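Below are the structure tokens for one structure; questions will follow.
Only one protein chain is missing from this complex, and each of the others stays in its spot.
Let's turn to subunit A:
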């Protein structure tokens, strides 16, 4: 058995599901304007975003077996019923067929959206009004004292998910936390709480019993075995214009930043979800018998040396470049 060598020229063989049609389902009409910068950022990255209310008639993600959209953004955390053909099982089928999904939860999220996230592998905190709270690293700019708007700097160190650059300022987050067990193979936690974060219902004096600290997964990313990607964000406000533009002052340390890291983080995570970054393409494999020099023989015998060559490219948007692989198993 020989080794693998990365080819310098790449034959683009099979293509992954990288379309550009996005269906954005919003819970209320004002999300269209309150999250306009996020939608504009997606459009600037080359995606066609179709923003519709979640209860509109005639909504459908596929007609028979043909997908009408390649990606779905679900910004309706309190929705129990969806219009048209959309339902929890329909969205799961959509993911099974290779579509990508971005789900945003919020405190008091409905059971439908919560169980959709749970089916995708991320268990949101099930208690009613529980949300991520931090009395130390919360947003204190402008004299605010709301411990539920946390300023988090614990993001995953991954070039594939967040791109080459990391957010320059803490990410402002207001929403629910989830817990992802370590044994889970397909889920990566993209943003987890700071060590001082915990989850509680601010209106009740109960002691915290949900995930605390870094175990509170605020934004999680799932990559299914059919390469479909699902991003589950515990906060819808993370994507809002208000938090994109907000200046951050961390209460505990007093550090202040002119602009939050929300825009960079949200768009980077969304572009990963929609296969615009970190997707691999393989070219046609080639093999030859080293002893006889024959290219692509129909069979090899035991103990014969084989040279196997395959081209692996990394796709980022419209740019294809050779993949710098850390380790490849053949």
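Keep this in mind: contacts are C-beta pairs under 8 Å (C-beta built on N, C-alpha and C of every residue); 3 or more make two chains touch, one makes a residue touch a chain; residues count from 1.
Definition applied: contacts and distances are computed from a predicted model.
Between the names "Large ribosomal subunit protein mL43", "Ribophorin II", "Myotubularin-related protein 9" or "18S rRNA (guanine-N(7))-methyltransferase", the one given in UniProt for the chain missing from this structure view is "Ribophorin II". Among A:145, A:280 or A:325, only A:145 touches the chain left out of the display. Per the touch definition above, the residue from A:39, A:69, A:82 or A:155 contacting the chain not shown is A:155.
Between the chain not shown and the residues A:217, A:266, A:279 or A:310, the one that touches is A:217.
Residue-wise, the contact with the chain that is not shown comes from A:192, picked out of A:34, A:192 or A:273.
Touch with the hidden chain on the side of subunit A covers residues 1, 133-136, 145, 147, 154-157, 179-185, 187-192, 195-196, 198, 200, 202, 205-209, 211-215, 217, 251-252, 302-303, 327, 329.
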